Each structure stands twice: as structure tokens, then as C-alpha cells.
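Missing here: one protein chain of the complex. Every other protein chain is in place.
By letter and in written order, the chains are A, B and C; residue numbering begins at 1 in each of them.
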Amino acid sequence: MASILDNPTAAVAGIADGATVMIGGFGTAGQPVELIEALIASGATDLTVVNNNAGNGDVGLAALIRAGRVRKIVCSFPRQRDSWHFDQKYRAGEIELELVPQGNLAERIRAAGAGIGAFYTPTGYGTSLAEGKEVREIDGRHYVLEYPLRADYALVKAYRSDELGNLVYRKTARNFGPIMAAAATTTIVQVEDLVPVGALDPEVIVTPGIYVDRIVRVPAPAPVPESIGAGQ
Amino acid sequence: MASILDNPTAAVAGIADGATVMIGGFGTAGQPVELIEALIASGATDLTVVNNNAGNGDVGLAALIRAGRVRKIVCSFPRQRDSWHFDQKYRAGEIELELVPQGNLAERIRAAGAGIGAFYTPTGYGTSLAEGKEVREIDGRHYVLEYPLRADYALVKAYRSDELGNLVYRKTARNFGPIMAAAATTTIVQVEDLVPVGALDPEVIVTPGIYVDRIVRVPAPAPVPESIGAGQ
Amino acid sequence: MTGESRRGLGKDELAARIARDIPHRAFVNLGIGLPTRISNHLSPGSGIVLHTENGMLGMGPEAHGDAVDLDLINAGKVPVTELPGASYFHHADSFAMMRGGHLDVCVLGAYQVSARGDLANWHTGRSDDIPAVGGAMDLAIGAKETFVMMNLLSRDGVPKLVPECTYPLTGVGCVSRVYTDLAVFLIEDEGVAVRELFDCTFDELVRLLEVPLLNRTREGDR
Partner (left out) sequence: MTGESRRGLGKDELAARIARDIPHRAFVNLGIGLPTRISNHLSPGSGIVLHTENGMLGMGPEAHGDAVDLDLINAGKVPVTELPGASYFHHADSFAMMRGGHLDVCVLGAYQVSARGDLANWHTGRSDDIPAVGGAMDLAIGAKETFVMMNLLSRDGVPKLVPECTYPLTGVGCVSRVYTDLAVFLIEDEGVAVRELFDCTFDELVRLLEVPLLNRTREGDR
């Protein structure tokens, strides 16, 4: 059950070197920038990071990569106009890349939270991203076997939480938050707004508090870099 | 995209003999009674029905079974205190039963809507309900391979719809509605309330209109049988 | 330990005993039937959140009178209430929550539990029985801990904690503790351990059961 922490530093305490950390967000929408900054300050390194992208501009995930803390990144779309820190590390051979089609990435994260051992997906069949993977024909269609993607920690940004960790998100910033919250051993959420128990309508809760371990309120969103339109 | 029909009879038009029909609801909560009544009146027979249960009391799914229209039922919990019509047909060998653990039932329906070819689930491993099914050990845990469950039609009850078929449900009557809506070729929904486009908050929509083909407003809910407490 | 003439704990005493072992602020599913009684013994300040597999967290007590809402029922199809902080979700999400290991504790009834923690609670296996499994198999294997609540002996006096289940299985190796009217058992890698005794002795249990037992009672053999 969720605890409420005073600040991002306290919220990310205990993330050890070598941990696998899922980080929510699609580009900068839903990216928990303050939690990532606290993670950088914590000194944790040799991390495996799961995110759709590989950092935008100079803040958040990009700063974590620039600081050399990411040993491996699992993502669908690393190369963007403003992914220069990743690009540099990648070309220098200083970061490992596991490239996963975006829907397989989402479904593998969902499978981890849902206790599914593996699943057959049509996405990627016949492509280089399915090389070496088990394939099967089912009812005349070809599928690739994919496995769950779990994490020690998930860093997620939501819009609002109650004190039990029930979460709602805002517009397309929802993206990976709900599935990452369910796929990590410890889920750490930054929210703009924290409300009392009972203040959220039970019908509209997107992430039930059972998936949330730590909540920290970060009222003023950090400035977002002007790097929009930088690809998928 | 969704069409709005005038009455349940028009809404269920075209369901042919031999069709596979998913019917929402957990017991009577969320059961689309008026759509089922229209289905009975339509005369369609030799149906395969997917539902969690096998009818309660004398109305809705129970009446469809009593009328002898169901050749086979796929469900998790047929036997209840008030499942007498199913019980009689079953003992007389007049209805085929495919018994599926409730979570596998839900996940198979979800897989159909999500384009998953098959998945490995831990539920049922080592039990008689997994007999003859493929098993696999993954990371030290045992799993059973289960396949998607699709339907020609889904009959679903929701609380409110807008004119594009965006749906919200009410409390635990949500149950199988959202996943069945996505798993059927044609999804037919009865709602208590129909509102104009734009009247629903985009953040709280549970079933996007893309999954809905036909909507019919049934304002006054039918009387619900007094058969509560009749098992899982 | 009870004022009744029967030996061991009564159903409500047993429910209260189990309630004491459920950690504060845990997420818990109480199976239909006997385990439902445990909810009456959870202290209001415990912060324990009840899950019902038909799509809800934060389930409150049974509803009566005007509070009855047929859209708000539990897995036993009994009308219930909603507590502050509740949430609703669809069936695939609800069972993903169970299967994914997010519930802390699940308490189930049983026909039999084996020495290795196999559970049989869904089907008598009699040929004239109509089988019905519901969520039993998902509950058995889903939670971090699966507790069983049952009488140690059947009505015919036959032990229900057995070397191997003879009833059809619900789940393999899934039970971690067995709470009975006569004793609390822990299913451990080394075997079945007796943790607590109610109106009987360890030696009596040894004579009663065909399952080898380890003595882990606090007080030793009473």
C-alpha cells in the first residue's frame, strides 16, 4: 500500500546500482522529470531503463543517459531529432539498446503486470526484430513469441492521486503509466495534485492504489524542453 | 462506427442460427436482459453463448437456455442456486458446456480483441481443466497455453453512451462489457442513457466507440430476479 | 478455548484468528462462503482493502435495505457497499491484478489441502455434479499468500489435510497456510508445520493425520 513521501529524493531512495527501472512517458508527455532528477542525484548507476524513447533534449531521461547511468535501454524509438545524448553514447558503444516495436513493448509490460508467462503477437513477424524468436502459425496467421518485461522500479507521472495511491492521468500523458505501475516491484509516482481518500470518483480511477508504493507531490511541472516534433 | 437503433428488436437483427454470441454480465449485474429477450423473439437458435454464468432464475440468459436456443455455453460458473434451466438441459445432454476458469475466460476474450494469437497462463496448470492443453515452464513457473475467444456478436449493457458509442458503465456491472465489446465482430449495446457527442469526459470513457456497432436505449431497467446470493 | 461442547474454534473464532494474521493495509480477497466471515473481524483502522474479482477494490460490508444496488455485488452475487477510496475495473483487469500477484492475501475454503500445498476446492468430482470453477483457480495461484480456512475433518470425520488430494485440483502448491478449527498449519519447503493448536495436542494431530508434521508451536506440545 502506498506511502506518501515528502520529496522526490525520498521517493527514489533505495534504487540500487544495476536495477531495472521503467520510466513513464511518451517523449516528454508523462515523463516524471523530477523523479528522474532525484534518481540522477542519488548516484544510482548501471541501470537498465525501459521507456518508449531514449531521452529528449537535455533534461529528464536525456540527463540520466548523459550522466552515464544507463547501461542498457529497452525502447521503441530511440532516435529522435533531440536524442543527441543517447546518439552519442550509442555510437560510442557506451549504451546497449534493445529495440522493441512499440505495441510489443506495451504488451510485454502489460503481461508482466498481468502474470502472463508469454504471448504470441503478430507484430514484427518476418522482420529483423523477430530474428531468433520463436514463431508459430495460429489459424493461418503468423506470430512471434514475446516474454514479459518486468522492473524493479517504475517511475510514473500521474495527474492526481488520492492518499491510497488511486491515480488519474491527464490526456495523452497517460500513455505507459498504468501498465508500468503494474509491472514493477516498487512503483513510485509523482503527481501534481494529492487529494483525500474519497475525493476521486471510483468509476474514473485509471490506476488503482494496489499498484502504487510511493507517492510524491510535485506541484509545479518542470519546464518542458521546446523539442516537439522530434519523431515518434 | 455505431448506429443508434430504435428498439432491441432492431438492435439484434441479423443474428443468424449457429452464431457465437457473447453476453455481458456477472450474474444479473450488467446482463443485457432486453437484448436477450429480443434475441429470443428473433428465433435465432443453435447458438454458442459466452457468459460468466449459465443463467439466473427465469429471465435473460436463463430464458434463452430454457427456450432451447443455446447449443453450447462457454462459461466459468454454470451451477448456481438458480441455474435450474441450465441444470436441466445439461443433465438431459441438451447443452454442451465448455468450462473455463474465470480469469482465463476474461483473458481469452481480451486476447481476441487485442489481436493476441495465444498466451501462457498459470491458471489451471495441473488441473483437469488444463488436460490436453499445451504446457510450458517459463522462469521456473508452469503455464498453460490458451487461445483467444472470439464472437460474431456481443450483447452488452452499459450505463451511458454518447452518440458515437463511447461507453461508461456503473459499478460492478462493468465486468465483462469492455472486453466483450472488443472481441466481437458486431457489438450491440443497451444503455440506460444516451447523450450527445461531447457530453462525456474523454478521460472517463471506458469503452471507446470504435468497439461499438449498435446502440439502443432501454431507459427503465427490467425487473431483476430476487436470486441473489446464488454463488460465484 | 470455546464455550461450546465441540472441540476447537467455532467458525467465527476461526475467522477472527485469521483476521489477526492479515497485515494492516493489505489487499485481500476473501473467497465466497466461509472466508467472507473474516471481514466481520477486520478492525476498521486496519486499512485492509478488500478485492472482489468481479471488478472492485475497496468493497464494503453487505448492503441492506435502501443501500442495495444490484449493480454493486460481490463475487458471491450478494449486494455490497462501496468504501471511500474504492475503484472499479473490468474483468480482464481484475484477473490480471490477481494473476499478476498484486493481492497480498487470499483466503479460500477447501475440500482438501495436500502436504505440498495443493488445493482442491472447486469440484467434488462426482459424476452427477455439474462442475463450476468460477474464479477459484485464479484466486488459488494469484495472491502472494493463499490461506485456507476449513474444518480439519469432514463431517464424516475424515481429515482434509492429506498426503495427496483425491478431489480434483484447483491449484498446485499454492497454499501457504491452513487455518482449521483444531490447528494452524504452515506449508513449508521442509513439510507441514503446526504453528498453533486449539483444544488439542500435537500428538493428537500426529495420530489424526496421515501427513508428517513438524512442531513449530510457540509453546511446544501442550
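We take it that a contact is a pair of C-beta atoms (placed from the backbone, for glycine too) under 8 Å apart; a residue touches a chain by one contact, two chains touch by 3 or more.
Predicted model, so just to flag it, every value in this text is computed and none were measured.
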Chains on display which the left-out chain touches in the complete complex: A, B
Candidate in contact with the missing chain, chosen from B:18, B:43, B:68 or B:198: B:198
Option from A:85, A:110 or A:214 whose C-beta touches the chain left out: A:110
Interface with the undisplayed chain - residues on chain A: 26-30, 52, 76-80, 87, 90-91, 97, 99-104, 106-107, 109-110, 121-129, 142, 169-179, 206, 224, 228-232
Contact footprint on chain B, counting only the chain that is left out: 1, 110, 112-116, 162-164, 166, 182, 197-198, 200, 202-203, 205, 208-211
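FYI, only the chains that are shown with their structure count from here on.
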Between chain A and chain C, the fewest steps along chains that touch one another: 1
Chain located farthest away, centre of chain C as origin (C-alpha): A
Whole-Å gap between the CA centroids of chain A and chain C: 36
Intercentroid distance (Cα basis), chain B paired with chain A, Å: 33
Contacts with two or more other chains, residues of chain A listed in rising order: 114-116, 202-203
Overlap residues in chain C, where contacts from two or more other chains coincide: 56, 82, 88-89, 96, 98-99, 142
